[in-house]
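Only one protein chain is missing from this complex, and each of the others stays in its spot.
Order as written gives the chain letters A, B and C; numbering starts at 1 within each chain.
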Amino acid sequence: MKKKINIGMIGTKFMGKAHSHAIKDVSMFFDLDVEPVMMTLCGTAPDLPDLAKKYGWENWTSNWMDVINDPKIDAVVILTPGFLHKDMVIAAAEKGKHIMCEKPLANSYSEAKEMFEIAEKNKIIHMTSFVYRKIPAINLAKKLIDEGKLGEIYHFRALYQQDWAADSDWVWRFDQKQAGSGSMSDKGSHIIDLARYLVGDITEVVADSKIYLNEKRVPKTEEMREVTTDDACMFITRFANGAMGLFETSRISTGHKNYLSFEINGSKGSVRFNLERLNELSVYLKDEDPSIQGFRTVMMTDPCHQYMSNMWPAGHVIGWEHGFIFEYYEFFKGISENKNPNPSFEDGLKAQAIIEAVIKSVAEKSWVSIQKQF
Amino acid sequence: MKKKINIGMIGTKFMGKAHSHAIKDVSMFFDLDVEPVMMTLCGTAPDLPDLAKKYGWENWTSNWMDVINDPKIDAVVILTPGFLHKDMVIAAAEKGKHIMCEKPLANSYSEAKEMFEIAEKNKIIHMTSFVYRKIPAINLAKKLIDEGKLGEIYHFRALYQQDWAADSDWVWRFDQKQAGSGSMSDKGSHIIDLARYLVGDITEVVADSKIYLNEKRVPKTEEMREVTTDDACMFITRFANGAMGLFETSRISTGHKNYLSFEINGSKGSVRFNLERLNELSVYLKDEDPSIQGFRTVMMTDPCHQYMSNMWPAGHVIGWEHGFIFEYYEFFKGISENKNPNPSFEDGLKAQAIIEAVIKSVAEKSWVSIQKQF
Amino acid sequence: MKKKINIGMIGTKFMGKAHSHAIKDVSMFFDLDVEPVMMTLCGTAPDLPDLAKKYGWENWTSNWMDVINDPKIDAVVILTPGFLHKDMVIAAAEKGKHIMCEKPLANSYSEAKEMFEIAEKNKIIHMTSFVYRKIPAINLAKKLIDEGKLGEIYHFRALYQQDWAADSDWVWRFDQKQAGSGSMSDKGSHIIDLARYLVGDITEVVADSKIYLNEKRVPKTEEMREVTTDDACMFITRFANGAMGLFETSRISTGHKNYLSFEINGSKGSVRFNLERLNELSVYLKDEDPSIQGFRTVMMTDPCHQYMSNMWPAGHVIGWEHGFIFEYYEFFKGISENKNPNPSFEDGLKAQAIIEAVIKSVAEKSWVSIQKQF
Partner (left out) sequence: MKKKINIGMIGTKFMGKAHSHAIKDVSMFFDLDVEPVMMTLCGTAPDLPDLAKKYGWENWTSNWMDVINDPKIDAVVILTPGFLHKDMVIAAAEKGKHIMCEKPLANSYSEAKEMFEIAEKNKIIHMTSFVYRKIPAINLAKKLIDEGKLGEIYHFRALYQQDWAADSDWVWRFDQKQAGSGSMSDKGSHIIDLARYLVGDITEVVADSKIYLNEKRVPKTEEMREVTTDDACMFITRFANGAMGLFETSRISTGHKNYLSFEINGSKGSVRFNLERLNELSVYLKDEDPSIQGFRTVMMTDPCHQYMSNMWPAGHVIGWEHGFIFEYYEFFKGISENKNPNPSFEDGLKAQAIIEAVIKSVAEKSWVSIQKQF
């Protein structure tokens, strides 16, 4: 008889659907050592009961403290805007509940640090949902780097391009107080995390950002409200291992919906990835017969690739949502083995340190060192 | 209170997993008018109880008649090798159960005809699981054709390339008695169905096929068994509307895992698709500013595309398994509205007529007309 | 002091420009053992003297017998419509002149046979301008096959898609008497030659073809003239070595301007090529580390590739016209070494045998064996 893990989730929108789906779906593909139970969904949507039913939750509440205070609940999933993360995480951690928290972990480094420390102190399992780490193609990139197949890493460059903000009405993401920053934290935190995961620590950064569309119409009103978060951000970094980094985030990059792409060049090889073709990794290895050298498109569906022997036969592609399924596999494995998986709150905290340096670099128009101590 | 639809499924392997997953997952994305209940899983796997539990089934049995004879069961899913389809379908239809049957519908036209007629007679909802019809990109191709955007259709060409059989041990698919034919029916039925769906009826065919690897080792033995089904098949067709068709199937096409691709050229435009990038459709329209004419890669993730407003925001790609989810959405909608969705048994039957003509053309080394009456 | 090779060229249009350019340009890239002299251009264009000057010819004439009868001329280039080839070739060969002749070599097998025999008898150097053989990417495909890197060849499939005929006024290519056939010989001869070059002899064929656009307006008139050559042609072949072949040609394939593409699947690997990206060959090899297996895009610009050390540094792509430059390098090398290069008239003849079988297969609606003796 497997141990049940009773789950409470705070947040019902896009992320609420993605996380609910993953929790419901994960045991279809993986033989877990625990049995996740979708106990309580918390949100403010008017159709909360219907949503809860549709997504497979037993109960629902509009008061997040109900989730925290429910002694039956073992793990909490926090999907709210960033400014709410800290209080929820601290409350849950103090009750000893395991936590999956959406990225960015917080709206400031100091908040994130407090969250990480309290999680560690309470010995809970904690993850920051940098979900793209779990995509098999990115895992292969990591493996090639770790095995030295790419040699010394020279360059890392990543783009995260979207265009939803070009025509969007006012949403909370346009407000600096709620969102912390704009594309730079919302999208930037993902590629910063991938940079750290794949290449290593970042030591210095210089950045620029801009708000192109200065005001947005508040939905269902004639009110125009000021936009206080960046539409786009560019930054150059230095890595501790000597690599150079180049980053760009944009929410007004016309033609791109969710285009996270990166390339890594090392002394022995290179890799390229883009999220809209997430079943592929492009790999170049220098030490090959020159007459057939070239970037190869590795189809990531073969069972030899991480997680894929649990999915479908070779050639049957997976979708964006499967990253969450893999993430929850790691979360539940972490709980069952009492061993914290990555990306943890520490990863969330370290990404936050870099985001803050980016913000500071823009404000001061200068290079900024990442001096935070962990 | 939604009406419950109790389901029995016969088959537990690759397709058993795909169909179970879809039934479990469909209500996460769609607001169904009925409530599917995963009642009984039938199979011969030694770990059947575990599989049933993992996939979400309430009961299990190794006797398929248990499924047929259970009066509580409303709908039956049949996923066995082709030679078993007929008896199961007839038994289920006579009990008035709705049926989802994997493709090819049968191993012969006469079997398929009997199945279709009994299904019609018993007024059940019936589908042949030509799942690729439900991929949004293929739906867009259909829409462009139906709206006349591609003009008169000149050419249809489709490949279905796999390479699993190159190194495979003996499996039932290598036996003509169990499988009917090889790549030509297993893979060919999919592209024949797409040809019919997108372009229309096929009137004549000339074909060639070949067995390259004449024997296979029986697993766990030293026995070599003769291969009696084709490794590859090529055929040329004429369509009723004047278009020409070109088809190839192969299970030894090195480098391809599940590469279904097609191109359609019409007097006003062309489309291209491949299943390994199923979130994309390549579209060329002739009546555009010549200076920017070209094949465009339509990302199929926008909410304007079929089913996609029920999935994730734009740019978040779906996987192969979602075709089954869309298929079950149509199946349950068909049941709830008492209106047969496509692809029905009639589509399975018509594909079978063409497969038989292909087989005959190979045997007689000549053009063969599709003369079957429906 | 290099020996001069005086050249006469018959034909001034598209091909006249391409061949003139290549003869003028070849010594910029290659150290030839002979010195080509562009002596006489023959054509019927009203602006012939201007064209001759522009393309670098010393003299010009509108009577092709002037070229044949000029004792100073060592080599003749024949670029006229197919029905004129035979007389010109025979006249030139009898005068002992070397010959470069455009494809298809003739409008019938018997004509081509006569041409080949007279060329051999007169011991001239002769080439059929199947220019695509000389593209480095195709040379690499040939090398991989010859070295056994692709193993036993299973499948060859080639498309040659254009769309110029969809909107074109009447030209000689629409007339069966002048052109022999339509897309099947004009485009088909190229892919038939590549099939022979890369895979080997074809033994049997079954084909279909169609005229979709039955009449064309004669330029500058109101006259509509009947089209008597095929718009599109599809055929299946068997090769002597056991491979299966699939071919399609079309001049009404909307969206494609000069899209010659092929794929070859062998037991150990596969290659893919398309002429619109002629600097690339896509290569898959089965015997590699499974975790990084995939089709690789080989950039053909590295100096290790055929002819490329004579061109530009790696990464600097070549264009369509360079095939002709490489072809003339071989032609002049053949003359200087008195050794016939490929593709010779024999290759032109063998392609013609297959084209005739295709035509016969369409007419008789049956499989046709290639029984011609060489």
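General remarks:
Basically, a contact is a pair of C-beta atoms (placed from the backbone, for glycine too) under 8 Å apart; a residue touches a chain by one contact, two chains touch by 3 or more.
Here the structure is a predicted model, which means the values were calculated and not measured.
From the options C:177, C:316 or C:365, the residue with contact to the chain not on display is C:316.
Across the entire complex, the residue among A:29, A:295, A:324 or A:345 in touch with the chain not shown is A:295.
Residue C:278 is the one among C:7, C:278, C:292 or C:349 that touches the chain missing from this view. Although one chain is not drawn, the whole complex shows that of A:157, A:216 or A:277 it is A:157 that touches it. Contact residues of chain B toward the unshown chain are 140, 143-144, 280, 283, 285, 290-299, 302, 304-305. Against the chain not shown here, chain A presents residues 150-152, 154-155, 157, 159, 161, 166, 206-208, 210, 212, 231-232, 234-236, 238, 242, 244, 246, 248, 250, 252-256, 265-270, 284, 286, 295, 365-367.
By the touch rule set out above, chain C reaches the unshown chain at residues 14, 17-18, 20-21, 24-25, 27-28, 31, 54-56, 162, 164, 256-259, 275-279, 299, 301-302, 312-322.
As a working rule, only the chains that are shown with their structure count from here on.
With centres taken as mean Cα positions, chain C sits 54 Å from chain A. Among the residues of chain C, those touching two or more other chains are numbered 295.
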